[in-house]
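Omission of a single protein chain aside, the complex is shown with its protein chains in their original locations.
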Amino acid sequence: MSTSSLNLGLIGAGRIGRLHAEHLCRRIPEARLLAVTDVNEAAAHDCAAQLGLPQWGGDYRKLLDDPRIHAVVICSSTDTHTPLIEAAAAAGKHIFCEKPIDSDLGRIDRALQAVARAGVILQIGFNRRFDPNFRRVRQAVVSGEVGMPHQVHIISRDPSPPPLDYIRKSGGIFLDMTIHDFDMARFLVGAEVEEIYATGSARVNPAIGDAGDLDTAVVVLKFANGVVGTIENCRQAVYGYDQRVEVFGSAGSIVADNIYPNSALVQGRSSIYRDPPLNFFMERYVESYLREMSEFVRAVLEGKPSPVSGPDGRIPVVMAMAARRSIVENRPVRLAEIG
Amino acid sequence: MSTSSLNLGLIGAGRIGRLHAEHLCRRIPEARLLAVTDVNEAAAHDCAAQLGLPQWGGDYRKLLDDPRIHAVVICSSTDTHTPLIEAAAAAGKHIFCEKPIDSDLGRIDRALQAVARAGVILQIGFNRRFDPNFRRVRQAVVSGEVGMPHQVHIISRDPSPPPLDYIRKSGGIFLDMTIHDFDMARFLVGAEVEEIYATGSARVNPAIGDAGDLDTAVVVLKFANGVVGTIENCRQAVYGYDQRVEVFGSAGSIVADNIYPNSALVQGRSSIYRDPPLNFFMERYVESYLREMSEFVRAVLEGKPSPVSGPDGRIPVVMAMAARRSIVENRPVRLAEIG
Amino acid sequence: MSTSSLNLGLIGAGRIGRLHAEHLCRRIPEARLLAVTDVNEAAAHDCAAQLGLPQWGGDYRKLLDDPRIHAVVICSSTDTHTPLIEAAAAAGKHIFCEKPIDSDLGRIDRALQAVARAGVILQIGFNRRFDPNFRRVRQAVVSGEVGMPHQVHIISRDPSPPPLDYIRKSGGIFLDMTIHDFDMARFLVGAEVEEIYATGSARVNPAIGDAGDLDTAVVVLKFANGVVGTIENCRQAVYGYDQRVEVFGSAGSIVADNIYPNSALVQGRSSIYRDPPLNFFMERYVESYLREMSEFVRAVLEGKPSPVSGPDGRIPVVMAMAARRSIVENRPVRLAEIG
Partner (left out) sequence: MSTSSLNLGLIGAGRIGRLHAEHLCRRIPEARLLAVTDVNEAAAHDCAAQLGLPQWGGDYRKLLDDPRIHAVVICSSTDTHTPLIEAAAAAGKHIFCEKPIDSDLGRIDRALQAVARAGVILQIGFNRRFDPNFRRVRQAVVSGEVGMPHQVHIISRDPSPPPLDYIRKSGGIFLDMTIHDFDMARFLVGAEVEEIYATGSARVNPAIGDAGDLDTAVVVLKFANGVVGTIENCRQAVYGYDQRVEVFGSAGSIVADNIYPNSALVQGRSSIYRDPPLNFFMERYVESYLREMSEFVRAVLEGKPSPVSGPDGRIPVVMAMAARRSIVENRPVRLAEIG
């Protein structure tokens, strides 16, 4: 773009939307957030008031019709993602869209086609790629510091399960939770997965099983280049948000540990201990949320490719489907079987 | 105060001044930075432009005369601190002043008297008290987690020495660098030091010795309550900014380690390693700078006592003088000898 | 037994045999090693000379015929294990036998039946169960410290692959290397595995693949109680012997890290580092070898059950077969399919 700052509009002023709004207003100098909309007008108003934004409302069309706005940030509910992407693309707006794009591959493909036709930039909100710790791991792979990767191991456990109502609409653990780990595996290894084997059950809360979902799962990923990945998921780790990765290769191994609120270590009478890791994803990943949005703004301003493209958003959905089928049929499933 | 937000003016738009300005504008919702001045008008202008501040100039009097401004943040050179404190107090402004207040106890005392007469709040910029790691250590002392403290150990080493020109005007290592550690020791133990023994030399750069200063020092602090503190200082740690503390007590010990840019650990052919600690004080202590200013704003708004009072600013200057005399006379020196 | 010390004979004076001999002579007060035999008489002689043993020779029958000897330690080549177990049992000797018992289930079953008939104690050499680190992990499961286990993760990597000649006779990675991890998984979880999925390839050395074996593998274990285990194997970790485990459960997680030659941490110019972990299995596991033999001696003297029974030796062989079949057929394989 020929300007040095980017005008944006935000669609969806929920928890994540408000976080992005704050970053756009206060932490990213090149960004100007002009307006916010939400189907819940009160939410849009609150967000605008808190940040001193002049414009807010219930209808996202206003953003798309505003010629001053270059890009939109879509943080509304998942079922609205593809129609909003298509509408924004048609309006010539660049698009940042939260993950997942959708749970239906046909809808995803239509949306990605619309983006391609319009020639706008689309970035999907896989924020963890921007976490400094995982970035360091990726860098060790790219630079050859750990040699040719052989194995990648991802531990991804939430502090506690979401409400059952949320679970029922979530599309299942693989689409809702593991999807981040599918993206992380692709990001760290820099290659594509061909086959997936998954196993799991509802061990934390039987009601999750009654709802047709799992809360504890292990997934094996076979990459085209021979790397094998393993993912350990659980909806409940009592010690907090457990987010670790390890890449093992021909020249060494690199591990990213959890993040802690402080570095203090106590030598006490019965143990040597520290405070548990950061417990809340918005605190744990605050840096990654800021960086992904900064990079989106910069990509648009500089006309560079999106750091997390439309296909990067589609493939983990396919992986989630393959994992689900692997559970149902108790066999390794090739991604090519999915579509 | 009866308002819910605080209007501030900034005096001194150097490196630290600009950091405080950014925090006041973008990270502390209750603060409104109205104006910035600097004897170097260009610096004031740049700072104002970058943050979109309406008012800037070369003369701090404008801030003091502006009835809308409740408080000033003094980040100008050390020799201007006491006159500015006195003027601001006379104008009824609350005051945040960078450390050290001054190197002359008489001037400090006059300034503190002016503050007392005016009844304004004065906070000295000992930011490290607000670092989450050292806070956790202090909390372990307050809560009794480590029992009655016996010993405190502070490691405080800079990545590299400042320019010789700076050294010559710095007042010496104890007033310039160790002063933070003197404050930290008082903060962690929660008691007063009675006697100081110091030893040191110029080992990093003989020119520092030629300038009459030390670059490497060890200081022993005897507290009134029997605790003994040790400080290890050096102007150069090749591995980065080395900032650790340990408090040992009757029920255990607590150590705060350095802060690292990421949590990644590499298992390589010849060693297991991680990246060195954060190297730059403004990065290492960014959180503490933000928190000290937030607490200043809140203290003024709520009429609470300053978390780092005028006497908290004066005592470490006395300690620096005692340490200096201990070096010269090679004997333990009581603070009562200083004044 | 009614005596307070145990007389033993050693069969097989190779590397491991000599280690056991030294422990029996010098570190286990209740043990008396009376004689050593090896088909290579010179090896038996060397071992006896070094330890001051009065009796040595090429024929193990001498040990079995010696009425003073209560127990034998079998460290000869794997193909001799079952005939030696049967002969020792027939002679009424208690038996410590190195792992694996055999690669043929029929032979194993005949040997275990001979042991049962004779009523002697048989302990299989799964030494890692006696490692203080893994013991601590098992204790955390038994005591409920980590709650109900959900997932167990085992990293088991050798510093470098054995010679190809060894590989060709090894029975394959699962029988030769992973067998320790199969035992570890059963030990840590305290339950049986029902189904195994494995994937792997020859990434370290293609010649290993040409020999029909793998050098890098991932194995998933489904336990009867719903726990899921994952094993990461590789024949080459350039940083040393990589032996870690983690058990994650409803009340927490416990990780056992590698063992290091010293605790020193260097803060250097470009990294913070320590020396790599212990590199050689006899150094890494020396404590576990000592403890397993001590417990064998104690079990015999006190008439207690073997801490690693015959079935404990058989089941990992079945697991290795299931893993192998899973590789061949690319599907999860139930242990019940094996026999």
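Order of writing sets the labels: A, B and C. Residues in every chain begin at 1.
The definition used in the following text is that contacts are C-beta pairs under 8 Å (C-beta built on N, C-alpha and C of every residue); 3 or more make two chains touch, one makes a residue touch a chain.
What you see is a predicted model; the values in this text were computed from it and never measured.
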Sole contact to the chain not displayed, among B:Gly17, B:Pro100 or B:Gly200: B:Gly200
Candidate in contact with the missing chain, chosen from A:Arg26, A:His45, A:Arg107 or A:Arg274: A:Arg274
Residue in contact with the excluded chain [from B:Ser253, B:Gln267 or B:Ser294]: B:Ser253
Chain not shown, touching residues in subunit B: 147-148, 150-151, 153, 155, 157, 197, 199-201, 203-204, 216, 218, 220, 222, 226, 228, 230, 232, 234, 236-239, 242, 248, 250-253, 330-332
Subunit C residues that touch the omitted chain in the full complex: 26-27, 132-133, 135-137, 140, 145-146, 251-259, 261-269, 275
Absent-chain interface as seen on subunit A, which is shown: 237-239, 242, 267-277
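One rule holds in what follows: only the chains that are shown with their structure count from here on.
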Distance from the mean Cα position of subunit B to that of subunit A, given in whole angstrom: 40
Touching two or more other chains - residue numbers and ranges from subunit A: 251-253
